[in-house]
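For this view, one protein chain was removed and the others were kept in their places.
Going in written order, the chains are labelled A, B and C, and every chain counts its residues from 1.
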Amino acid sequence: MFQVLKNFYHKLGSFPWFYKISGKVIPIVGFFSISLIVISSIWGLFFSPTDAVQGDVYRIIYFHVPAVSVSQVIYYSMSVAAAVFLIWRMKMAGVYIKSLAPIGAAFTFIGLLSGAIWGQPTWGTWWVWDARLTSTLVLFLFYLAIIGMQSTFTSRKSADTAVSIITLVGVVNLPIVKKSVDWWNTLHQPASISISGGSSISSEMLIPLLLSILGVYLFVFFTGLLFMRAEISSREQNKEWFKKLSSNN
Amino acid sequence: MLKTANLSYKFDDKYIFSNLSFEFANDSVFKLVGDNGSGKSTLLKILSGIYKNYEGELSFPDDNLVFYSGHKTGLKNNLSPRENIYFDIRLPEISHSQINSVLDKLDLIDHADIQSAYLSEGQKRKINLASFILSAANLYLLDEPFNNLDRKTTDLLLEIFDLKINAGAKIIFSSHDRSSDDFPLIDMNLFN
Amino acid sequence: MIYPIKILKKEFLIYSRKSSSFISPVVFFLISISLYPIGISNDPDILKNLAPGLIWITVLLSTLISFQNIFSEDYEDGSIELLLASGQNLSLIVLIKIFVNWIFSCLPIIILSVLSVFLLYFPQEGLKPLIISLLIGTPTICLFGALAGALSLGKNSITGPALMLPLSLPVLILGTQAINYSLNGINFSSNILLLTAILIFLLPIILFASVGALKLHFN
Partner (left out) sequence: MDFGEFNIHIWSVVSITGFICLLLIYLPLVKIKKNESKIKNNETT
């Protein structure tokens, strides 16, 4: 069992293997993820029942919740990759962080924006300085810092190391930010808004929501592979295996 | 003895030089030559300990005391030449009379107390040279020390080389000038 | 002369010659402090409530101006290469650099923040927590500045500030909260203790990370 895992780890670290496999996997994952997103969106937008309290606007949930949840999961996965890169110097982990950062930033942006657009008609305000929103904003800043850090170093390896350090600093910092905003709010006593909704959600609304979450996760998997493939293609374009592969195509 | 065995250095995936095996005997001057980008500066930076991620082996003598001088001199523009030498982190504690005599030798004594920003490039190199003269290291790594120097200072530098060698030190310096002098050459082009 | 002391003296000399290093944060602070009443309101009640936050934010932003100074010049002129070649303990040197930077860029502002009593109608009894929180909080911010500066060396990018501001957020919150607590008659010592704990906890970590980041530029 251990041997199988070890083999898999070594294969995962090999660029030619990844490039070959990802080329086969991408169309399949892409097809499923896009169709899932389309199905769940249509289901959520047109066929799920209208919310008794919020009306139709609640349907933003089918975009907001998946985006926010995936934006955090991406960051946590990146911090795992950062640790792997710093400890075992696995090049693929560097590729992973660099590739997933723009996707994470995009979904954090979608989450923040859809939250604001949702909040305006529902609670009468675009933005609240509570712990969740603030830490999501900080998460967005960290994504931007990670993307911006890429160009600061001349050596690819140095850039990957620096980005790994920031990613880990961020994963330590985010809970601290969340906690400290909580402390801060107890003094400032903000308007009593509960973003978490509170009321239990009916199954007719829940099924498309779960489908959309699944769809977005698959979509991140799909675009993640795409971005990693693109990154490998530019890092390895002078390598023999890449020249051979692309001239055969 | 300073020795390298199969020393290689790569930047990302591209080797700057590879398989450099060499023994640097004591009491001598070595001259690194080679084309631009052949790794002269890189080798000096590896020997000085600035670059650590080389491949192969590198062994130093036990009493190793390195003096490194690169393209960038580490000179502070808002300190005077005197202060720059006094606070040079490569030097042990030195007295002001020592500094004065060196500055005198280099014709810098008139400029000793103005801000270094007002000096010419050649004069700035001379300040760095002053540190080299005052240093008591036993391994000197100098990156293009003869650049920007006038005739007189060049001769002085060669004299200092002799003094250091007689004191038992060794000097490795880089140059893009292959001609003249009788220093043993290390041609970096051979290791690309 | 012992090595660290030599570096300490050298840093002091360089900073004291470079007048912009301590004058620009001070000028920045004075300008902002005098602009707030004009831009927001000259009503003493409003200014009094905003003063803790305004002072803290201004201090934070003025360190943003200065944190690039910690390593960038040493990087340009080659001093960092010489430090690396010297084989000395780099974290001690970085600590000295951060300390001197703090003395020149933060300490003058902390002293000047007393002026807020006159300019922002800040109540005098709030001065003690203000000064204490600034004294303990700003070194942490300088540490973050050093890390951001070490990571974004040589390039003028938005990366430094984008990295530094979220890191400083907890310090900002704890610092302003301490002042607000004391103005409302609540015991603020827990906040000061937390600020101290953050400083002590982060000091070795950030030092280690900054040294690592510096070395990355020489690979």
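Of note:
Basically, a contact is a pair of C-beta atoms (placed from the backbone, for glycine too) under 8 Å apart; a residue touches a chain by one contact, two chains touch by 3 or more.
Being a predicted model, the structure only gives us computed values, none of them experimental.
Considering the complete complex, the chain that is not shown touches A. When the whole complex is considered, the residue among A:L113, A:L137 or A:V171 that touches the unshown chain is A:L113. For the options A:V25, A:L45, A:I147 or A:V171, the residue in contact with the chain missing from this view is A:L45. In the full complex, the hidden chain is touched by subunit A at residues 30, 37, 41, 45-46, 50, 56-57, 59-60, 63-64, 67, 102-103, 106, 109-110, 113-114, 117-118, 120-121, 219, 222-223, 226-227, 229-230, 233-234, 237, 242-243, 246-247, 249.
Note that only the chains that are shown with their structure count from here on.
The touch graph of these protein chains is complete, with an edge between every pair of chains. On a Cα centroid basis, the chain most remote from subunit A in this structure is B.
When each chain is reduced to the mean of its CA atoms, the one lying nearest the mean of all protein CA atoms is C. Taking each chain's centre as the average of its CA atoms, subunit A and subunit B sit 50 Å apart.
Computed centre separation for the pair subunit B/subunit C is 37 angstrom, with centres defined by C-alpha atoms. Mean C-alpha position of subunit A lies 33 Å from that of subunit C. Multi-chain contact residues of subunit A (touching two or more other chains) are listed as 155, 157.
Shown for subunit C are the residues in touch with two or more other chains, namely 219. Of all residues in subunit A, those touching subunit C in their complex are 134, 138, 141-142, 144-145, 148-149, 151-153, 155, 157-158, 161-162, 165-166, 169-170, 173, 176-177, 179-181, 183-184, 187. If you check the complex, the residues on subunit B that touch subunit A are 11-13.
Every residue of subunit A that touches subunit B in the complex is listed here, in rising order: 155-157, 238-239.
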